[in-house]
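The complex is shown incomplete by one protein chain, all other protein chains being positioned as in the whole.
In this document, chain identifiers A and B correspond to the written order of the chains, with residue numbering beginning at 1 in each.
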Amino acid sequence: MSDALGHFNYWAVVVLMMVGFYTLIARGNLVKKLIGLNIFQTSVIMMYVSFGKITGGTAPILVEGDHGEAVEHVVYSNPIPHVLMLTAIVVGVATLALGLSLVVRIKEAYGTIDEDEITAKDNAQ
Amino acid sequence: MDDRVILRVGAKILIPFILLFALYVQFHGDYGPGGGFQAGVIFAAAFVLYALVYGLGNAFKVLPPKVAYVCGALGVALYVGVGYVSMALGGNFLDYNVLAHDPAHGQHYGIIGVELGVLITVFGAMVALFYAFAGRRRIDP
Partner (left out) sequence: MSENLPALLIVVPLMLAPVAALVGRAGASWAVATAACWWALYASLALLLRVWDEGVIRYALGGWPAPYGIEYRIDLASAFVALIVAVIGAIAIPYARTSIAREVAEDRAPLFYTAFILSLTGLLGISITGDVFNVFVFLEISSLSAYSMIALGQDRRALTAAYQYLIMGSTGATFIVIGIGLMYVMTGTLNMVDLAERLPQVADNRTIPVAFTFLTVGITLKLALFPLHLWLPNAYTFAPSAVTAFMASTATKVSVYLLLRFFFTIFGFQFSFERMQLDMVLMPLALVAILAMSLVAIYQANVKRLLAFSSVAQIGYMVLGISFGSVLGVTAGILHLFNHALMKGALFMAMGCVMYRIGSVRIEKMAGLGKAMPWTMAAFVLAGLSLIGVPLTVGFVSKWYLVQAALERDQWAVAGVVMVGSLMALVYIWKVVEVAYFGELDPDHEIQEAPLSLLVPTWVLVIASFWFGIDATGTAEVATAAAESLLRGLP
């Protein structure tokens, strides 16, 4: 039981991932699809950051002693997943920006941002 | 009285602090959470706030769109330029150890250089994005 509670982070990741993925697939509104993609990517970010936590670890910033020297035998959390996720966040922002600009252009060209209506207009043409 | 006075006065007071905070985050990235991307976004947020409160026309006068594009491109050139300097000084690409008289200082200078490049690019890109979206006319239904 305590295992399930201790894994709370991962349960949150799974829920967010499924919510995001479902929104991505099932919604016809183009903006909602992008939001779903973003939620999906956010869950992955949470997953990586959870991977980085070491039991009993403090933030990965060098702890300095009284006279400025580095303290020994401190357990730090892993900083690598944080660094990787900085990159992933930037990629997610760029994807969202590109997607939203495409949606704006699609709205100007088609007059609608609903996927079914766009397909109908394409088939009619 | 114009009901936007509070917004205008508030923005005038806050924007310099936002810019300062962005620079703080930028330089604090060496020692704690922070760095180029976050600082660039906060820096751009100040300009976005200005554009929201004072109007896009005034924002264009303060920071023309062309300057935003140039910033976006220039930051990448700066980042890659630091890498080139490392190669010219005999190390591998982006090898900061060769940039100064000893590796610790070299790492310091290298990180400051590339983070500055990231700041400029992210700032330019964010402002360019805002201008691109805000600059379109209202889409009539």
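The rule is short, and it goes like this: a residue touches a chain if its C-beta (ideal position, glycine included) is under 8 Å from a C-beta of that chain, and two chains touch if they have at least 3 such contacts.
Being a predicted model, the structure only gives us computed values, none of them experimental.
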## Note on the structure
In the full complex, the chain left out is in contact with A, B
### Task
Using the touch definition up top, pick the residue from B:73, B:104 or B:134 that touches the left-out chain.
B:73
### Selected residue (touches chain absent from view) among A:63, A:102 or A:120
A:102
### Message
With the missing chain put back, one of B:37, B:96 or B:123 would touch it. Which one?
### Response
B:96
## Note on the structure
Where subunit B meets the chain that is not shown, the residues are 69-70, 72-74, 76-77, 80-81, 83-84, 87, 91-98
### Query
In terms of residues, what is the contact footprint of the unshown chain on subunit A?
21, 24, 30, 33-34, 37, 40-41, 44, 47-48, 51, 80-81, 84, 87-88, 91, 94-95, 98-99, 102-103, 105-106, 109-110, 118, 122
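Going forward, only the chains that are shown with their structure count from here on.
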### Message
What's the distance between the Cα centroids of subunit A and subunit B, rounded to whole Å?
### Response
23
#### Entry: subunit B - residues contacting subunit A, complex
31-32, 35, 37, 122, 129, 132-133, 136, 139, 141
### Summary
The answer for subunit A against subunit B in the complex is residues 61, 86, 89-90, 97, 100-101, 104, 107-108, 111
